[in-house]
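I have a structure I would like to understand better, so I am pasting it below and will then ask my questions one at a time.
Here the complex is missing a single protein chain, while all its other protein chains stay put.
This part shows subunit A:
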Amino acid sequence: MISAPWVCCNCLSRTGKTLFRRSLRYQSTATSGNVPKALLTRARDIAIEHKVLSEKLANGFDTRAAKKLGEYSPIVNALGKWDKASESVTELTSLIHDSTTDSELRSLAADDLEETRAQLAAASQSLITSLVPVHPFAHLPCLLEIRPGAGGSEAAIFAGDLFRMYLAFCNGNGFRTGILKYENINGTSEAGVPLSEAIIEVESDDAYGVFRCEAGVHRVQRVPATETKGRTHTSAASVHVLPSLQDNSSVQEDFDNPESDYYIDQKEVKVEVMRASGAGGQHVNKTESAVRLTHTPTNTVVAMQDSRSQHKNKEAAWALLRSRIAQSRREKREEEMANMRRSVIGVAKMGRGDKVRTYNWGQQRVTDHRSGITVHGLDDVMEGGQTLSKVMDSVRGWLMERDVEALIAEEAEKK
């Protein structure tokens, strides 16, 4: 049985145009024309199922079959192209090696072979891409939560730097943003004032797919502005990436479906509003508008007080609570899956506690510890420029490799 949701080519190309810039490396796995054997088997199984379904559909409409068919056809198409390219390569190769081929034809074939090989490589990539299950939240807008980690006020200043970095990145790349929460420790949004917590909502579709690689601990190495002896400090800020479920009708339909990640039983949420103790009513003209939600089964607490409107705070708190719960449910399932796989292959886990990237001011470099990339335009990274895109691309590529490995492991397990 194939249970993972399948990526649709179109979605993926929207999610990350540059997702697959680097070619994938599979040293240890058997490959056939660049596609790991296990994946090819999987694709062929799907093609067979696709055929069965098509026939079934010809005899009468069935929504589920139609949906499955829609999910499979990109794979079947990709497989078709791959087969064709692979056939051509074989044909040309045998032509070249055939001693009866005349020399003129052979040199023509040699010319063609080069191009056909390139085609095969491209077809391999799209076949692999089509097979990798897309993250179930990838199409959603997302929330970026930024908080200072270890390192005192320098960490809080760095958290503010990350906040501006992501905002600039969003501005430069056409992502709409909203600020759900911004708390400097003194209530301003000036640069250099330590940040205590910020939540950016990236409202564009597919934002989760783009930003999910940013989750984790970001480390900074520099001489803090407050340091008088010129010593370099190491501090950190953490970034959480949550799916945003606001204003997404397809997701909101799932709000009432107890099976879905987005479902929250209203009865399990304690809503508290700040009110001055005492008589209330006309007797007081308080300004407290804070709202606190507690999801009792998971003890998840969300508090919002940014807006003067209690109503807006409540809405924002609900949105955040839904996102956090959906994310933690998803993480739990991912962890279970990872544990299952770990016996077969060491799948790198990308948890929220792991150090993912280092920003080094002294050497003006940024290193991502997952993809291993190091870039030198630190300023451009901090300004959310092309260099940051490059780092993020490399992490997405790395993630894709992990997914492919997982897929192969899964196939191997089936045997």
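Here are some notes:
Basically, a contact is a pair of C-beta atoms (placed from the backbone, for glycine too) under 8 Å apart; a residue touches a chain by one contact, two chains touch by 3 or more; residues count from 1.
Here, contacts and distances are computed from a predicted model.
The complex includes a chain that is not drawn, and of the options "Geranylgeranyl transferase type-2 subunit alpha", "S-adenosyl-L-methionine-dependent methyltransferase", "UBC core domain-containing protein" or "snRNA-activating protein complex subunit 3" the UniProt name matching it is "S-adenosyl-L-methionine-dependent methyltransferase".
Only one of the listed residues, A:E55, A:E288 or A:D379, touches the absent chain: A:E288.
Of the candidate positions A:H97, A:R308 or A:R333, contact with the unshown chain belongs to A:R308.
The set of subunit A residues touching the chain not shown comprises 185-188, 273, 275, 278-290, 305-312.
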